[in-house]
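With one protein chain withheld, the remaining protein chains of the complex are depicted in position.
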Amino acid sequence: MIIKTPTKFFLVNGSSEGFSLLNAFDGALLASGVGDTNLVKMSSILPPSCEEIKPPPVPMPQGALVPTAYASLCSDVPGEVISAAVAIGISNDANRAGLIMEYSAKAEEKVVVDQVKKMVEKGMEMRNRGIKEIMAISATYKVVTIGAVFAAVVLWD
Amino acid sequence: MIIKTPTKFFLVNGSSEGFSLLNAFDGALLASGVGDTNLVKMSSILPPSCEEIKPPPVPMPQGALVPTAYASLCSDVPGEVISAAVAIGISNDANRAGLIMEYSAKAEEKVVVDQVKKMVEKGMEMRNRGIKEIMAISATYKVVTIGAVFAAVVLWD
Partner (left out) sequence: MIIKTPTKFFLVNGSSEGFSLLNAFDGALLASGVGDTNLVKMSSILPPSCEEIKPPPVPMPQGALVPTAYASLCSDVPGEVISAAVAIGISNDANRAGLIMEYSAKAEEKVVVDQVKKMVEKGMEMRNRGIKEIMAISATYKVVTIGAVFAAVVLWD
C-alpha cells in the first residue's frame, strides 16, 4: 500500500461567515477544529475496526495532511439556509468496512441528515452488509452575507 | 518525497443505478471492484516503469487510501446515455512517465473513448514523447432513474 490505512476517526462540524466563499469555507474548518490542517478529500470508506477518538484531537497538528470525507456548501445569498451532513454506517461484521456518505443542500438540517442516513442505508444494502449503527454529524447556517457549512469524518492514526 | 511513488497500476470500470447520485457513483465503484477503498483523486501521470497488474487485486484491501485517476459521470435523467473513459499513453522510453487522460460525457461510449485517446496523443505530443502503446478502459450506461459510470487507472504498490 502507498498510504497507510487509517485506524482512528472522529466527527466534526462547523459553520462560518467569511469575506469570500473560500474564506467562509476556511472559517467553517476553523470552527470544526481542523482549520489549520490540509484536508485531502477521499471517497468514503471507514476501514474495518477503525475506532472513534473522543474527544477529537482538536486542534490537530498544524499543516498535517489529513484524509477526510466531507460535505460542505457555501452560499453568498443573504438569508439562505444551507446544511451539510455526513453519516457512517458501521458494519455489524467487524471485519467489513463501514460506508461514509456526504450530502449538502440549501435546506433545513433535518432534511439533509435524513437524506444522508438513507444514503448510508441504501449503500450498505447494495453491499449486502448489516448495519450495527449509523453515526451522523451535521451543520446548518443562515447566511448573513457569505457563509459556509462543513461536516466531516476525519481519518487518523 | 512525502508519499511513496506507485510502482503498479490496473484499469477498472463499472456502472450502476443508485438511490441518489452519490449512491450511483458508489455503486459504480463497487461494480469496478474498488467500492470499499478510499479513492484519492490525482492529476494524471503514470510513473516510469509502472507495471500493470493483471488481474487486478479485486476486492482491494478495505479502507485503503488509493491514488486514482478517474473519469465519472452521474445523471438523474431517465434514458440518458452517459459514458466515461480513461486512457494511458505509455512512453516508448521506459525512463519517461506516461500520461493519463480522463473524459466523460452524455454520449455514446465510442465517442468518449475516441476523444480520450486523442487527448493522450496530444498530451504526449506536447511532451515530445513517443507513444509505445495507448491503453484505455471505459464504461457506458443508460440511466433508468439515477445512474453513474466510472473508469479509472488505479495506482498501487
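So that you can tell them apart, the chains are marked A and B in the order they are listed, and the count of residues begins at 1 in each.
As a working rule, a contact is a pair of C-beta atoms (placed from the backbone, for glycine too) under 8 Å apart; a residue touches a chain by one contact, two chains touch by 3 or more.
Note that this is a predicted model, so its numbers are computed, not measured.
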| item | value |
| --- | --- |
| Touch with the omitted chain, as defined above, among A:93, A:133 or A:157 | A:157 |
| Contact set of subunit A toward the excluded chain (per top definition) | 2-4, 6, 18-20, 22-23, 25-27, 29-30, 35-41, 61-67, 155-157 |
| Contacts of subunit B with the absent chain, listed as residue ranges | 1-6, 40-48, 50, 65, 67, 69, 96-97, 99, 101-103, 115, 118-119, 122-123, 126-127, 155 |
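What we mean here is this: only the chains that are shown with their structure count from here on.
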| item | value |
| --- | --- |
| Chain centre separation in whole Å, for subunit B relative to subunit A (CA means) | 25 |
